[in-house]
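Omission of a single protein chain aside, the complex is shown with its protein chains in their original locations.
Up next is chain A:
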Amino acid sequence: MSRFFATGSDSESEESSSSDEITPKAPGTNFKQSLLLSDDEEDTKRVVRSAKDKRFEELTNLIKTIRNAMKIRDMAKCLEEFEQLCRAFLKSKNIVDKEGVPPFYIRLLADLEDYLNQLWEDKEGKKKMNKNNAKALSTLRQKIRKYNRDYETEIASYKENPQESADEEEEKEPEDSGSSSESDGEGGDEGVSAKAFLKKKPEAASEASKFLKSAKGSGDESSSSEEDDDEDWGSDTIDSGSESSDEGEGKSASLAMVFLKKTQETEKSEKKVPKKKKLKKREDRLEEEAEEEGGEEVEGGWEKVKGGVPLVKEKPKMFAKGTEINTAVVVKKLNEILQARGKKGTDRAAQIELLNALAAIAAENNLGQGILVKIKFNIIASLYDYNPNLAAFMKADMWKKCLDCIDELLDILFENNNIFIGENIAEDSENLGISDQPFRVRGCVLTLVERMDEEFTKIMQNTDPHSQEYVDNLKDEGRVCGIVDRLLNYLENKGSTEEICRIYLRRIMHTYYKFDYKAHRRSLGIQGESKSEQDQEESEGEDSAVIMDRLCKFIYAKDRTDRIRTCAILCHIYHHALHSRWYQARDLMLMSHLQDNIQHADPPVQILYNRTMVQLGICAFRQGMIKDAHNALLDIQSSGRAKELLGQGLLMRNMQERNAEQEKIEKRRQVPFHMHINLELLECVYLVSAMLLEIPYMAAHEFDARRRMISKQFHHQLRVGERQPLLGPPESMREHVVAASKAMKMGDWRTCHSFIINEKMNCKVWDLFPETQRVREMLVRKIQEESLRTYLFTYSSVYDSISMETLSEMFQLEIPTVHSIISKMIINEELMASLDQPTQTVVMHRTEPTSLQNMALQLAEKLGNLVENNERVFDLKQGVYGGYFNRDQKGGYQQKQSYGRDQKGSYQQKQSGYQRGGYRNQNQSNY
């Protein structure tokens, strides 16, 4: 109800715009149009008033009040009005630009300045003034001085020839006042608003009547309160009138105007009430003509004012009593209701009520399923329309209603096989009546369901994920899925391939992120408690994997829009990855070549892609493919915007970069909370994989100048850890990983293990995996292996030889594993050593260059870079211009670079060889 009033007052303030909205009428409207006809008469009059008139009128009004204030020496009022005048003048600037500064305006400026100067000179009078007025006087004087500087020429010309411009003004004034008495609205601001109200009223009344019709209980309330409102308003104006009359005796002109206005208003408000009543009556007499109304308006009356109230209490009726209710009438009525749709000031809640009532009537009178389906379509559509902007989400009761409605619609569709629905069925070729032919209804269930799905997402997005409300809302997911499933079944029989693809995608979207615990348990071979339960489990439905497979493959084969296929592939991969089917997931990802062109996709698809990549990475980690896991997660994690990239929240720091509009769009893209990927898990997986890769690499390339970081983020974390002045026991996940990395650097796998896998980390991270135990075992194994490698890299220079047995004991690894790891390192030339088979020992070869030599090597490399860069500059100097040629050259450089690296390698070897010689020489010479 408040809504109703709100809209009413809204349109009041924007009289012109709302009346514009009403005037254009679609042809073929029925009585509703006649209802509005009375407006049009008045409208035509109003349109005459140009923007210029309106603006100037505003100005003259203000000027008048200023003059009045001048007369009574009310400086405060004068100042206030003057400021308003300036503002109003600024508003009408474009008109002034066209027409030139209006003479009456200049006249006021000149007069005001003279007047102020006069007052200023009058010391006596100034002293008598109260403080407020004196202050206002000085400010106003300054202001007008400044202001008048802009209009110097005009003022000068006015002062030269005051009579002429005064005449002009005089001419204008009577004209104005004349028109104001005609209630044409030119006379005064209040007059305008009053008139606007008058104009507004029929519409408001129509709304009111509509409202009355629909909601019987609230109907009388609304009308009575509206009446109250009217009264309030009237008394308000009286108050203001008396106020202004208090203000001074010299204000007779304005006072007169106030009275004038008041009488007008009272007239109007009295007129209004009968009209409203009459409108309602018109509702009853459906086909009444507009002229008749005109007649009635004249007699309309005073007496009937009171009659309006009891009438309100009557039950609102859809149709006149005697009307035979048939399909045609209902359709007509439906159209009539729909006509109001989307218009300003239409009460959407009432509309839904009306439609519901209509549906009930249709059902009551057995008008057949066709019309029912059509009405249902419209009910759902208006439910969606209920929220004016896209950002708002449906209220819970609306949502429930919507779900119910869709369910009912689907019920009807399932029960009646002879209903054809299609977007392409033209309005006039619809067949709604009961006949031998099948029903044909225009509309698209799929769109409705898709919209419903979106609404559901929106609701989830807008609910606080940590509240009970979220859980409650989430329970509707089952219903949504049910509806999608039902529609899927329906469309599989009736829909086109495209439609099937679309609904399949919906189904996929509801499936892909859910972990199938049933299938998981089954695959683990855990039997149900009893035989019967197992049976039940089996009968409950196929594995989500099978469903995904079936749906996705259909889409791959049949879909013609790229987007649906892309989404389906991504969801499929996600689902595979979620269920640890790593190879399938990876192969699908690689075969789809999505990585190449995903940047051209729209943001939601990109978000899905990011989610998929993350899931893929986590899957790889679970499978022990550390490198793959790292690579998959690198892109997401290295940006430091994982949250944003996964659509799981907005980053605060971007606030200044995006405006409110963008933010709204981004908010709409967010993934609902129940689909989120745990960011801490993601980061932990990434950091641990980075640790397992980076620490041995760092140990191996301690002195390498060209050493590149595998993971910048990991290094960042390490540095943060180092910067800490006091190192307490680790608290957060990151601190744990950093502490573990430090332990691993020393080759201390036990400490590393205890940092990575412990109570805290278990509950923070590892327990989130479905196969916790397996993952943990894998991790321990990896830690042992990588620690061994790190140990060998770091401390090989200390040993002359080391037995593999010791190593295997130290790292709790079997000897064959140790053997294979060391062999691999030797083959890859990472470790300068050889294996002594009979004694099972590793014999180290001393080849490590001294730090000075290392330094020299680094320097050499850097100088190489420098020369390269220099050459590039030189090439530019040679006058090789831009584009194609340049790129070619760059390639050449890269080749050169790699060549250089080769060279460097060989150089290093040579160096080490030389060094070995050097040592021998020294040895010889020493003894």
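Everything below uses one rule, namely that a contact is a pair of C-beta atoms (placed from the backbone, for glycine too) under 8 Å apart; a residue touches a chain by one contact, two chains touch by 3 or more; residues count from 1.
The rule is simple: contacts and distances are computed from a predicted model.
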Protein name as given in UniProt for the chain not displayed, "Calcium and integrin binding family member 3", "MPP10 protein", "AP-3 complex subunit delta" or "Eukaryotic translation initiation factor 3 subunit H": "Eukaryotic translation initiation factor 3 subunit H"
Sole residue of A:662, A:762 or A:870 that reaches the chain not shown, by the stated touch rule: A:870
Residue ranges of chain A at the interface with the undisplayed chain: 850-852, 855-856, 858-859, 862-863, 865-866, 869-870, 872-873, 876-877, 881-882, 886
